[in-house]
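Every protein chain except one is present and positioned as in the full complex.
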Amino acid sequence: MIDFLLLMKQELIITVIIFTLLLLKIGTEMSNTAILNLANGLLLFNLAAGFMGNQAGMLFDGMFFTNPLIVLQKNILSLGTLIVSLQSSSWLKKHEHVPEFYILLLSNLLGMFFMISTGNLLMFYVGLELSSIPLAAMANFDLGKRKSSEAAMKFIVSSAFASGLLLFGISLVYGATGTLTFSELASHITGGPLPVFAFVLLLAGFAFKISVVPFHLWTADVYEGAPVAVTSWLSVISKGSVLFVFVSVLYTVFKPMAGTWYNMLFVLSMLTILIGNLFAIRQNNIKRFLAFSSIAQIGFILVGITGSSQLATASVVYFVLIYVFSNLAAFGVVALVSSVTGREQVSDYKGFYKTNPVLSWVLTIALFSLAGVPPTAGFFGKFFLLMSGAGKGNYVLITVAALNMIISFYYYLRIVKAIFMDANEHPIEHLAIPAYPKLAMFICVAGIIITGLTGYIYDYIHSLSFGL
Amino acid sequence: MLSVLIILPIITVIALLLCSGLKQVRVVALGGAVVQLLYSFYILFTYWEQRVVDGSQMLFQEDHVWYAPLNIHYHVGIDGISVAMILLTAFVTVAGILVSWTTAKLSKEFFFLLTLLSMGAYGFFISLDLFTLFFFLEVAVIPKFLLIGIWGSGRKEYSAMKLALMLMGGSALVFVGLAGVYFNTQALSGAHSFNMLQIAQQHISPEAQRLFFPFAFVGFGIFTALFPFHTWVPDGHSSAPTAASMFLAGISMKLGGYGCLRMATLLMPDAAHYYSWIIILLATIAIIYGAFATMMQTDLKYINAYSSISHCGFVLLGIGMMTQTAIMGAVMQMVSHGLMTALFFAAIGMLYDRTHTRQVAQLGGLLKVMPFIATVFVIAGLCSLGLPGLSGFVAEVTVFMGSWEKADNWYRLATVLACASIVVTAVYILRAMGKVIMGPLQVDGATVQHNLSDARWNEKIAAGVLIIGIIAIGIAPFWLTELINQ
Amino acid sequence: MSIPLTHILFVSTALFFIGTYGLFTRRNLITMLMSIELILNSVNINFVAFNKYLYPDKLNGVFFSLFIITVAAAEAAVAIAIIINLYRNHRSIDVEDVKEMKN
Partner (left out) sequence: MEYSNYIALIPLLPLAGFVLLGLFGKKTFAKSAGIVGTLFLFISTILAFYTAYQYFFVNGKVNGVYQPVTALQYTWLQFSLGMSIDMGALLDPASVMMLVVVTFVSLMVHVFSLGYMKGEERFATYYAFLGLFTFSMLGLVLSTNIFQIYIFWELVGVSSFLLIGFYYDRPAAVAAAKKAFIVTRFADLGFLIGILILAFYSGTLDFGTMIQRITGTNSPVLAQMTGYGVVGIPVLSWALTLVFIGGAGKSAMFPLHIWLPDAMEGPTPVSALIHAATMVVAGVYLVARLYPIYLIDVSVLKLITWVGAISAFLAAIIACTQTDIKRVLAYSTISQIGYMLFALGVPAYGEAVNTGYTASLFHLFTHAFFKSLLFLGAGAVIHFIHTNEMGNMGGLRKFMPITHATFLIACLAIAGIPPLAGFFSKEEILITAWQSNKLIYYIALITSGITAFYMFRLYFSIFYNKTSTHSDHHGEGNLNMKLPLLVLAAAAIVVGFIPFTHFVAANGKGEEITISASFSIAPIAMALAGISLAFVLYFNENDQPQKLATAIGGLYRAIRQKFYFDELYLFITKKIIFNGIAKPAAWFDKNIVDGFMNKLGWATTGISERIKALQSGSIQSYTLYFFGGIIALAAVFIYLWT
């Protein structure tokens, strides 16, 4: 019982928070600010609690298991959640359904936690659904906006379809092996046609969530339509969680067919980077632009995953951490701007530096980190990903990826150019930065600087990770 | 000891962030630069003493583990070549900051970026770990983009973007090369290693070298205007602000040269020998064709940019020839060209500030109204056309002598063509000089007279610093050769 | 006499493809949702059949299908809510009318 409490600590905390907010919603009439303070406080507590009293172990004979790496991954997600909630506060203040937002958000997070520490396909499925169905509702959170509802529709339909296919795959796996627990699957799976087909279906399920080409098409539309807070959540947290699971599933469950999925990832990663870049070049809506850029980023992560070594796992987790900081920093600025002025076009950012130097620098640093420019953390993240990819000795992949960095460089610099160099007669007026977003931005920027330059974090992650 | 070279700029940067107003900012920036200059002289002298004491190749090594899992170290150390490069950087930095003394627009950001750039250069020149090297190489890319894009002139956005992308491509190739090198090493500990010295000791297999040398070399080559990839040079230099042009041509093109040198001599010598004929071919093309292309330019900055292509060709030629003397010449050429071209850009910038045009056709006889600047221009020009007594001659002659040691008719032909470029150089330099400096006074096509003042004190010091460097090498080259030669 | 597994799998597969086809062709969102349900049902049949025929001494397949039914219900609920809201904003639930965001 006691270790049940310990091992499932984070999940339990989240559940408690959810129900607290639910009761508050039903019972009392709190002002938005009060709820926001409370929620942020609770999230902070959750994050803090995540760091203490951890231990490895499993529950429900292997359905649920946890270890330091998983705890770390969960903490990264909690951190991301905190940042998202901090910087969406300026938007939520004016919204009437604040508790609902948090409830959805946190049930989402809960699903992810279960998904991460699952040892069984059934619970994986449940966790996955729990982490995607609320998202649809969140995408629709601006009820009155046409785009918002369109985004939600697109998301729910495609996610339902994806989960259908995923399930079909799982059913085939089940048929082939007769088991659903990872530990047994790993020993039963063979490289025959049926398992391969089943794997492809599962892969599609994952690929849909982390939006790998050609399963990515929903991404841009949903990002554009959904409220910025949701978009940032989608782009960072949900992707991150699925990535963690993806890596562990690939390296443990599908170990026997490593050769096959290596080739698949080889193809998919190049495709993803290329398509993501080519679409990102042209975007004018900054959220849409960030959507495609994030697709390209996923491509780089896949390159890292192909490394299938301890280095690879570490690099992926590390990169997700950095990605949380960089992308959320960018979205923080975008969220602030769009919540105050409602302007989301790249062209709106022309002459941004003249009016908002601080925000400009934050956005610039974030973009540099995404582009992988030293001394920001993104450089290190990309470097390690590519290195772990190169560890396999597949230099075609590395060269393609490296050369694609030129394109990605181009479109990130496009924004920087707009901010610093282009003239604009109606620039975005000067914006006062509220406390919470300011805090969020500070965390992000600090993270971007520190995570890269100090080697300790990476060493720690590496010490926890495992290879194929 | 060497880390101070990186720490000083960082301190300067932080101080810059704190202070406000043009006056404070530029004083702080200049102070930082001067301190760096003094410190690099201190390094020079201690290097002289130390080298006699211990015969090891790299001195003042510092080695701290940075990323243990990949065996990445923060590992710095210097030999004579690095010292020369450090001095060059320090000189150009001081001069650059002095020249842009009166930058009013966003002055804080401007000096911030300049200092950052110099930090990147210092770090690059002292690092012995390939990761550190790559890190600083890329650190030096972005400030250029911003400097050109924000403070530049002409098609600045286009040029800035072009420069950034091409340099990015360069570093992408460099990355592939480095990764290849890394995974083909087995250090004593059994792990792969980025340590340049270890790699140099445990010769990578020739096959691997041949596979990865082109990536690394071309990658660095892009930085130093290797022939087909030089097109960022003219646009970038011409639309950059004066100080940025000085940095670009003076320092950051040398990053590439230095990288190529290390790759060719230290890390992958076999491959360098194997590909030397290609390198020499490209270098010769760059020299001749750059020189001829320069003839047709009408904008002073374009003239100097194209001549930089031609002059950096000498560096690559020296590296390609792979003889002791030639490589010495290549290094000397890097230093000399760095100082000379910085001086040239400084002079052009001064002219531009006063006349507001860089078109040769629209200028004339400026010796009459601004004798000092004109003299600086003439000195830079003479150095560029390789006049004895100035640094250019020494470097070029050393390259020629070194190249000629290769007893092979094709290499000889390359050398002869390279020599022939000194005539072409003389032609375009004298044409520019004869029109702009000499002849009847003329500005903007009409012979009307602006209020054309001569150089201010800051410009005089800036030019003076660089000229001292040029003449110190030109009159007494032996100290430099002593420094470079192991 | 017992029906061989293949027959059942044939049915489920057919159901799967019918559902997919419906998803691709039908313009009405509700119908599309129904076709997705078809897919899920085919999955259910798979699970139960596999469980019954291949691994009769276990129950995990059956349980899985139970979970699927539940989750599908939740999914449908949210989906229909969204579609209703969509109708509020667009005055239509024809999928062809809902393509504002593209490229």
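Which chain is which? They are A, B and C, in the order written, and residues in each are numbered from 1.
FYI, contacts are C-beta pairs under 8 Å (C-beta built on N, C-alpha and C of every residue); 3 or more make two chains touch, one makes a residue touch a chain.
Quantities reported herein were computed from a predicted structural model and do not represent experimental measurements.
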Looking at the whole complex, which visible chains does the left-out chain touch? A, B, C
Sort through B:218, B:293, B:316 or B:466 and give me the one touching the missing partner chain. B:293
Of A:43, A:165 or A:249, the one touching the omitted chain in the full complex: A:165
Among the options A:47, A:63 or A:264, the absent chain makes contact with A:264
Candidate in contact with the missing chain, chosen from A:114, A:182, A:244 or A:279: A:279
Residues from subunit A at the interface with the omitted partner, ascending: 153-154, 157-158, 161-162, 165, 191, 193, 196-197, 200-201, 203-204, 208, 214-215, 217-218, 220-221, 260, 263-264, 275, 278-279, 281-282, 407
Contact residues on subunit C toward the hidden chain run 20, 23-25, 32, 95-96, 98-103
Touching residues on subunit B - with respect to the absent chain: 162, 165-166, 228, 230-231, 289, 292-293, 295-297, 324-325, 328, 365, 367-368, 371, 382, 385, 387-389, 393-394, 397-398, 400-402, 404-405, 407, 409, 415-416, 419-420, 422-423, 426-427, 430-431, 434, 437-441, 476-478, 481
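The working rule: only the chains that are shown with their structure count from here on.
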Of all the other chains, whose mean CA position lies farthest from subunit C? B
Subunit A and subunit B have mean C-alpha positions lying a whole-number Å distance apart equal to 42
Separation of mean Cα positions, subunit C and subunit A [Å, integer]: 27
Can you name the residues of subunit C that touch subunit A in the complex? 16, 19, 23, 29, 32-33, 36, 39-40, 42-43, 46-47, 50-51, 54-55, 58, 60-61, 63-64, 67-68, 71, 74-75, 78-79, 81-83, 85-86, 88-90, 98, 100-103
Under the definition above, what is the set of subunit A residues touching subunit B in their complex? 310-311, 314, 368, 373-375, 379-380, 383-384, 386-387, 390-391, 393, 395, 398-399, 402-403, 405-406, 409-410, 413, 416-417, 420-422, 455, 458-459, 462
Tell me, which parts of subunit B touch subunit A in their complex? 65-70, 72, 131, 134-136, 138-139, 141-142, 145-146, 149-150, 156-157, 160-161, 164-165, 168-169, 172-173, 175-176, 179-180, 182-183, 215
